[in-house]
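One protein chain omitted, others in place.
We just call them A and B in the order they show up, numbering each chain from 1.
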Amino acid sequence: MIQLSLPALAQAERAFVTRLRLDRDQLEAGDSLLFESDATSATFAGPHGLLSIEGVLPSDLDGDVVLMQPDIQRIERLLRAGSPHNTLLITERCDQLCVMCSQPPKKTHVDRFDLLEQACLLAEPGIVIGISGGEPTLYKEQLFGMIERVLEARDDLEFHILSNAQHFGQGDVERLRDPSFRRVTWGVPLYASDAVLHDEIVGKQGAFARLEESLAWLMLSGARVELRTVLVSPNLDALPALARYVTRRLRFIDAWSIMQLENIGFARNRWDNLYVDHSRSFAPVAEALTTATLHGVPARLFNFPRCTVPEPFRHLAAASISDWKRKYVEACGTCAERDACTGFFEWHPEEAVEGVHPL
Amino acid sequence: MTFLPLRVRATRSGDMLCVNDTGSFFATTTRLLDRLGDNQLTPSDLAFLKAEGHAIDPQDRLGDVAYLYNLAERATFAEQLDYLILVPTLRCNLSCSYCQVSRAGLNQPGFDWDDATLTAVLEMLDTLPSPRIKIEFQGGEPTLRPDLIRAVIERCERFEERQFVICTNLQRVDDEILALFERPDLYISTSLDGDALTHQRNRTATDSNTDLFLHNLKAVIDRYGPHKISALPTIDPTAPPDIDTLIDSYAGLGFDSIFLRPINFQGFARKRHSASREQDAAWRAYHERFVRRIIERNWRDRSTVLEETYTSICLRRIFQPGAERHVDLRNPNPLGIDYVVIDHDGTVYPTDEARMLSRSGVIDLSIGDVISGWQSEQRDLLNAHASNFDDPACQRCTYQPYCGRDLVDDISRYGRIDMPRLETEFCRRHLHLFDFLFELIYDNDPATRYSLSRWLRLDSNPERLGARYT
Partner (left out) sequence: MRRARFLIPSLLAAGFGHHDGAHANAMPSFSPGDDDPGKTSLFKVFKQDHAVTLAQHRSHRSHSSHRSHSSHRSGSGSHYSHTSHRSSTAGSYTAPSSAPLYTAPTPTPTPAPPRLVPFRSAQPGEATPPRTDSLPALSGRTARFKAIVKRVQIGLLAQGFYAGSIDGVVGPNMRAALRRFQKARGLPVTGTITTEVLDALRITSD
């Protein structure tokens, strides 16, 4: 597993963002250059002074954009060079409380917009930067401002923003119609086409109705939306109805991602009540996928190991699990489709790996 | 509650097929329609109509916007030119009885691009804003001028996505042509009218020409596989070939898509095949038998999936609006915007059929030329009429959302575009095709569902393809 947070020491007293470089020739404004290193640590010098990072080879850090927090003596690797899986966290507050939440919300908010914006400006060329929470649009003004400034300064970057879409309104339409927002995709969760069931899963009354309203505004904005449905026991049998709903009312979406559960956060304690062994009950998933394909809505499967998906649908199973928390099990050793496969979450329970076999 | 207009048509099996402006459809009985007319809808009627997008609550903003979106999805949006049909030469080394462009003789001078035309084409390529380009080389026989093909292809290196198609009779496949074929972004399109005898009668004329063609066809298939090449039959509807013989001649070569094309009423065909002006019931029955035969064969042998190309395209158009860009069936049908034909003399036409019609002396449908451009009044006048939104017959037609408008076809057959729609070949052909398709869509026969599911590119065979409300 790749560590995203590492012990570190800096001269500076306040948090700062810098990009780490090993090669003097690559230095640009804001970068820190490696000064010295040994087997267990690396020391960099940059505009914010000295920065010493523990427990990692300097070569693994080359090009990383890191956030140093002197008060807790740690760095966060915000944007890892060469990784397609970089996500910035805007806030830990959220106004939904999903039963399977992988990162349960907190009441407090630490405003890091300035630092995150600096990080975005230092990003490698042409990457997609993930934005997550909590609920990022709780701070919609700051969020939009940051996105707009970064996209303006960097026409090579794109954003993918996870949002529960409880806060879009008519007033956002004109702003979101700006051509720069073609480089933003909103990842919006929808768990069922039945309002009561959806509200139950997200732990908020009226969430479905508010979501529908937001989706209308997003559609009018020409926004790019990826619809995301986490598979849990309560919505398994509701998937075919959801597919029909999507193909009639949400044709504008760019993609529909059906996601298998991650055994972390709330889902860890509720695993037995929530986890669906799709290798045994794939029929509703298959029906939903076929309905979507029939009507030209591109659907795909996230976090579904390929060998657990019936062959005709296997091509829809994407290698979705982020590199830093992906593992393969013993049976994967000889599998011909391993590279195309999502693998398993580092924290996936053993019993869910049963039946895994090489293809 | 807003009820969106439904257009209703009785299907062959006695159902009432209801389609709204967005192409969303369901089958039902007259009872629902009666309740709708009498304002006697039950709660379950209402729930169904709302879920399917045929009725919208006043507070349902998403339903409102989705309706507009779905409407827009059915309409063509053409903005950038990214598809060119180029005719570097009108000369040809064959003389087919139904040649649609009245080709020029092999050694006739003055039927190739001159230097000024070539330069203008290349300079025009440089100005295209699209990052994608598709170029189809037509003729005449374009392989007579590999130098011109090369010049064009070389100029396209800057495009992010490129696709080239050479439409050739495969009479000449020498090293120079092969060097072009080697490109992975280049495809070959040819005519194959069925078995050797039929092909020779219609096209190649002599044994040696036929042998050469078949030898070359097999050689390119062996070298590149059948997916680099597409072949199309042109069929004399008064004497169509035996269905299995035709299918076998295609399937035997590894081709799985067969475009059943009756002789186009163009060029030489206007004189030599005057019956091709309109297809009759016999032709439509032949087409239906052909598709049904393919369904049977697909069911029996699952190793390949055969299709009749146009039937398959129209089927996908019903379910998957916007998924494909088939320029022969679209609404509106913008002319001279996203694709154009550039003739051997630099004249620009909106479609290949418009070129044929002009070449035949029927009507001048040119919209400009490659040197001075084609943003002409002529083009605007064509576009003012190029949709099926305005036609009163289309406005009432159940299949309007799936159908298109083909001005050139009307002119070709009738000399006018203001014929009563239902009396045109285009309309009759498509009415028949969509009637047939909806019969298949609501057919519970597993063999039918299997083929339809493949043509729709589905990963499984759903229990039903179309909604039904009883």
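Everything below uses one rule, namely that a contact is a pair of C-beta atoms (placed from the backbone, for glycine too) under 8 Å apart; a residue touches a chain by one contact, two chains touch by 3 or more.
Please read all numbers here as calculations on a predicted model, not as lab measurements.
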Per the touch definition above, residue among B:Glu141, B:Asp352 or B:Asp435 touching the missing chain: B:Asp352
Chain not shown: contacting residue from B:Arg7, B:Lys50 or B:Arg162: B:Arg162
Touching the absent chain when the full complex is considered, from B:Asp112, B:Asp193, B:Asp236 or B:Asp343: B:Asp343
Contact with the hidden chain (one of B:Pro88, B:Gly194, B:Pro237 or B:Pro332): B:Pro332
Option from B:Val8, B:Ala47, B:Leu68 or B:Leu178 whose C-beta touches the chain left out: B:Leu68
Of B:Leu382, B:Cys427 or B:Leu465, the residue in touch with the unshown chain: B:Leu382
Hidden partner chain, residues of chain A it touches: 4-5, 7-9, 11-12, 24, 27, 32-33, 35-37, 41, 43, 45-50, 52, 54, 69, 71-74, 76, 78, 84-85, 87-89, 92, 101-103, 106, 110, 112, 125-126, 128, 130, 132-134, 155-158, 160, 162, 177, 182-183, 185, 187, 219-222, 224, 226, 230, 252, 254-255, 259, 262, 264-265, 293, 296, 298, 300, 302-303, 314-322, 337, 340, 345
Those residues of chain B which, in the complete complex, touch the missing chain: 68-69, 71-73, 75-80, 82-83, 131-132, 134, 136, 138, 160-163, 165, 167, 184-185, 187, 189, 224-225, 227-228, 230, 232, 256-257, 259, 261, 302-305, 307, 309-310, 316, 322-328, 332, 334, 338-339, 343, 345, 347, 352, 355, 358-359, 361-364, 366, 378, 381-385, 387, 389-391, 411, 415-419, 454-455, 457
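Throughout what follows, only the chains that are shown with their structure count from here on.
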Centre-of-Cα separation between chain B and chain A, whole angstrom: 42
Residues of chain B touching chain A in the complex: 24, 51-53, 60-66, 69-70, 73, 319-323, 456-460, 462, 465
Residues of chain A that touch chain B when the two form their complex: 212-213, 215-216, 219-220, 244-245, 248-252, 286-287, 289-291, 293-296, 312-313, 315-316
